[in-house]
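Here is chain A:
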Amino acid sequence: MTGTATNRSFVRLSGVGHRYDPDPATPMAVTGVDLDIQRHEFVAVVGPSGCGKSTLLRMISGLLKPTEGEVSVFGRPVDGPRDDVGIVFQKPTLLPWLNVRKNVLFPLKHKYGRYSHDDEKRAGELLEMAGLESFADKMPDELSGGMQQRVGIVRALLLNPDILLMDEPFSALDAMTREQIGFDLLRIWEENPKTVLFITHSIAEAVLLADRVLVMSKRPGTLLEMLDVDLPRPRTRHTISEPRFAELTERLRKHIYEPEAA
Partner candidate 1 sequence: MTATKVTPLNPVPEPETEPSVAEAGAPSRPILQVEGVDKIYGNGTVALKGAGLTVKQGEFVSLLGPSGCGKSTLLRIMAGLGEVTTGTVKWWEQDYDVVGSKGCKLAFVFQNATLMPWARVRKNVRLPLDLEHVSSSESEKKVDDALEMVGLKGFDESFPRELSGGMQMRASIARAMVTEPDLLLMDEPFGALDEMTRNKLNDDVLKLKKENGWTIVFVTHSVYEAVYLSSRVVVMAARPGRIVDDIKIDKPYPRSPDFRISTEFAGYCRQVSQALERASGMGESKENC
Partner candidate 2 sequence: MHKRITRSFLIAASLAGGLLSQSALAADKVVYQLDWLPGGDKSPVYLGVQEGFFADEGLEVRIANGRGSTDAITKIATGQADIGSADIASLMAAKAQDGSLPVKAVYSIFNRAPHAFFTLETSGIRKVTDIEGKKVATSPFTSSNAFLPLVLKDNGLEEDAVQLTKADPGALGPMLMNGGTDAIIAWVTNIALFDNQAKTTGNKLVVLPWSDAGLELYSSSVVAAEKFLSERPDVARRFMRAYDKSLKLTHDDPTKAAEALHTMVPEVDVDVAVAQIGDSMKLIVNDVSERDGLGALTEERVALTWSRVAQAEKLAGDALDPETVIDRTLLEAL
């Protein structure tokens, strides 16, 4: 069931599980997850709502301690919030009182209390890469949902993290915007390779973006299936109409709806 563990594994989860309530009678949110993610791999996780996808993500980020098993990054166990992790949330969660530029710089301001001129330059570059340079001085509420989420991604990239954790980042967006921003993400990822863990409930999105798709079961969440996506990169709008794409999505759909049959 698990991917072939090689010594090149960047993020490694071994027998990881979590239970929110210390009472042992309550069910585990996540249990028995073994997973190896390679450096600069794009991994998507799909599963029904409440299957513990977010719990998994929080354990990798160090925000949540696993109650069983161990998470390690580059061979070192994770025991607290990590510097080299960027998180993108379901909602953009920008600070409404700061303009776009300051929102992007917020992690620095928040972590160190200040930022330098060079940091501002870097923020400018990132915004430019995301096609947001002309919006740098706008307030978040002047931006559409899609653009706000782009700012959220840029913000996560500011500290140049090795790992990018994305928790259903596009689920609040409409289908068209969602598709567009997905391609934008791929472009940014190809320009600045990161290890990405991308949580979504959209099968099509997972297949379109990821190198590998993991399927999680209902609570208690555990890894059911793993699917390598062999669609060529760079992926574009035309990828969607490839028969192979339809085939892969359908296979995943089967796994999720009738896991026993698959």
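Here is how the candidates were picked: all candidates are chains of the complex that A comes from, given by their letters.
The rule we apply is simple: a contact is a pair of C-beta atoms (placed from the backbone, for glycine too) under 8 Å apart; a residue touches a chain by one contact, two chains touch by 3 or more; residues count from 1.
None of these values were measured; they are calculated from a predicted model.
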{"item": "Chain touching chain A (counting every copy) in this complex, out of 1 or 2", "value": "1"}
{"item": "Complex contacts: residues of chain A adjacent to candidate 1", "value": "48-49, 144, 146-147, 171, 174-177, 180, 201-204, 237, 240-244, 246-247, 249-251, 253, 256-257"}
